[in-house]
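Just passing along the structure, written as structure tokens.
Entry: chain A
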Amino acid sequence: MDMIRDYFAMGGYASFVWPAFGLSAVVVVALLVVSLRNLRLSEAALAELRHVTLLSEEETHP
Partner candidate 1 sequence: MHRFANPTRFVALVRAVQPWAAGIALVTLAAGLWFSLIASPADYQQGETVRIMYVHVPAAWMAMFCYSSMAGASAVTLVWRHAVAHVVARATAPIGASFTFLALATGSLWGKPMWGTWWVWDARLTSVLILLFLYLGYMAIENAFDDRARGSRAAAILAIVGAVNVPIIKFSVDWWNTLHQPASVVRLDGPAIHPSMLTPLVLMAVGYTALYLWILALRVRADINMSKVRALTLRGA
Partner candidate 2 sequence: MNSFSALIARDLRLACRQASDSLTVLAFFILVTVLFPLAVGPEPGILARIGAGVVWVAALLAAMLSMDRMFQSDYDDGTLELLVAAPIPLEIVVLAKASAHWLTTGVPLIAAAPLMGVLLNLEPEGYGALLLALALGTPSLSLIGAVGAALILGSRRGGALLSLLILPLFVPVLIFGVAAVEASLTDVSARPQLLILAALALAALALTPWPAAAALRQAVE
């Protein structure tokens, strides 16, 4: 058990190494999530346009 604890201690620098990796992960994941959500929203808007104006499938193909 203490082997795990030693590992996470990072030779005493835990409070620098883990925030560095954590922050990187947070920013990257946030970027991915926001981009994915924007894509879904844009596809929904296109699909909704297809119903409203009965445009051909080809035009509102995402």
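As a working rule, a contact is a pair of C-beta atoms (placed from the backbone, for glycine too) under 8 Å apart; a residue touches a chain by one contact, two chains touch by 3 or more; residues count from 1.
Selection criteria: all candidates are chains of the complex that A comes from, given by their letters.
Being a predicted model, the structure only gives us computed values, none of them experimental.
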Task: Touch-positive candidate for chain A in this complex, from 1 or 2 - done: 1
Task: Residues on chain A engaged by candidate 1 in the complex (per definition of touch) - done: 10-13, 16-17, 19-21, 23-24, 27-28, 31-32, 35-36, 38-39, 41-43, 45-46, 49, 52-53, 55, 59-62
